[in-house]
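Here it is, the structure in full.
Now for chain A:
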Amino acid sequence: MSDPKPAAPFAPPKELKAFPNDRQLCIARFSPCGNFLAAGAMEGTVRRWKVVEKPKLTVDIALPDETAKKPAPKAAKKPEESPVELVPLPHLTGFNGWVQNIAFHPKDKILFVADTWGKLAATDIEGDAPKPRWENATAHDGWIRKLAISPDGRHLATCGRDQFVRIWTTAGKLVAEHRAEEDVFAVTFAPEGKVVAFGDLKGTITMWDFEAKQLGRKFDAAVLHKLSRLQNVAGLRVLTFSADGKTLLAGGCEPAGGGFVEGAPALLRFDVATGKQLSEWRFGVAKDGFVLDAASHPDGYLVLVTSGQPGSGKIMFLRPGEKEPFFTNTAVANCHSVTLHPDGKRFAVAAMNKASNGNGRQLTKDGQYLGNNSPVHLFEIPTAQG
Partner candidate 1 sequence: MQSSRPTALLTRCLLLAAAVAGATAMAAEPLHRRVDQLIAGKASVAKQPLAPPADDAEFLRRAWLDFSGGIPDAGETRKFIADQSPDKRAKVIEQRMAAPRFAEQIAEAFHIQLMERNGDNDEWRRYLTESFRANKPWDQMAREILGPDFKDEKLRGAGFFITRRLEKVGQQDTDYPGATRDAGRLFMGVDLQCCQCHKHLTVKDYKQVDFNGLFVAFQNTKLQEPAGDYRTKWLQEGLMTNKYEFVSVLSSVKGATGPRVPLGTEVEIPAYSKEEMWTVPPEPKTRKAGVPKFSPLRELAARVASPENPLFARNIANRIWWQLMGRGLVEPLDLNHSDNPPSHPELLDLLAKELTEHKFDLQWLIRELALTQTYQRSSLLPAGAKNPPEELFTVAKERPVAAEQLARAFLAATGEQERVAGGKGWEGIEGKKHTQKDFEKAFLTAFANAAKEPELSVNPTLRAALFLRNNDLALWSLQKRKGNLMDRVAALTDAAQIADELYHAILSRPPVAEEKTELAKYLTKHSANREKALGHYAWAMLSSMEFFTNH
Partner candidate 2 sequence: MNPLCKPWEHAASRRQFLGASAGTLAFGALGGMISPQAAEAMRKKEKQVLFVWLDGGMSQLESWDPKPNTEFGGPFRSIKTTVPGTHFSELMPQSAKQAHRLCVVRSICTKDNAHSSGVARIQRGDPKNRGVPYPFFGSAIAKLMGPTSSKLPPYVWVKPGSGGFKTEDAGFLGPKYGSLAFGDGKPPEDLLRHASLTADEDAERNELRELLNRRYAAQRRPTYTEASSFVFDTAQELMKRANIFDTSKLAAKELDRYGRTEIGQHMLVARNMLEAGVRFVKVGSYGWDTHGDNFNGSASLVPKFDRAFAAIVEDLAATGLLEHTLVIAMSEFGRTPRINGHVGRDHWPEAWSIAMAGCGLKAGAVVGATNDKGTFVKDPGYDIGAVFHTWFQALGIDTKKVEYDNNGQPLPLAHDDMQSIKEALV
């Protein structure tokens, strides 16, 4: 399961606890202060939790040797007591369809929310009924597929099924817009915050200097698209720059076919200066689906999550220079989102419940039609041992 590299001795992360939830989630994010976790649901709400460290009642005197000998802990095996609890806070409401995207301001305590009906909004974080700051119900015509915030906290970027990419100030003022040729699936800011990269249905990724209003380099990620019979299967889901801005990563699925949507999770790495593709990873086989989310760990590796046919999914740690992930967890399936706690020691994964599929009737004992839900799995990354 784990693949420790001699250069950096690594103890596999372990699952602390899975926090149940009555709805399916699209996205989960820790606040930069580390005190909150927010999640966008497959309904018009934002779910919130307060992150509470439990005081340690006993001193953990487990011997390091013993820990090392233990078989790699299965994430499914839940410890009785978690040192950290997620205490639910009231939902944020007033959104429609699904809340597929949320983003915290890097410094100020503001949460930005985008739904699938085109609404973009900003709200305070704390309290039972945080104060809305502003909202734009028609930021896009329909589904906002991605929301990104610039590292300096000045701008928001959104893109949607209406083919538009839009740049807003974090106060909600439209700064620039560009109409792409296709449905736009992902957008991200380059580190300096003046340029975004957006990627569309067909796997074309374009740099856009929104201040100069100039389109720049294009990257070819067409392997992330396939016309399967009638269906244009869009594979691209994630775009992210390296911290130095020199490389661009595009994650998603290399589709094999539509309908079921089979395809291997894939990650492409491009050289920003030349546009050349540097490397490509394929994480598994056709049933494994998509890389749906990625988080950059301060230690320089990526935490990736995948979701495919019900029951398949992975959490992977990957160093961009290496061929294979150095850690893969398959115990939690259908991972839809991952977020790193700012302390770098914990991360949370929103994943769908087990046995989530099936044809025909599935009723509860009292005759209710059964829906699915997404527990939030909280993991701890053990401190490296000598």
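Structure notes:
Everything below uses one rule, namely that contacts are C-beta pairs under 8 Å (C-beta built on N, C-alpha and C of every residue); 3 or more make two chains touch, one makes a residue touch a chain; residues count from 1.
Here is how the candidates were picked: all candidates are chains of the complex that A comes from, given by their letters.
Quick caveat, the model's predicted, so the values are computed rather than measured.
With chain A as reference and 1 or 2 as options, the touching candidate in the complex turns out to be 2.
Chain contact summary for the complex, chain A toward candidate 2: residues 23-24, 42-44, 96-98, 100, 116-117, 142-143, 161, 183, 201, 228-234, 258-262, 289-290, 307-311, 313, 333-334, 336, 351-353, 356-362, 369-372.
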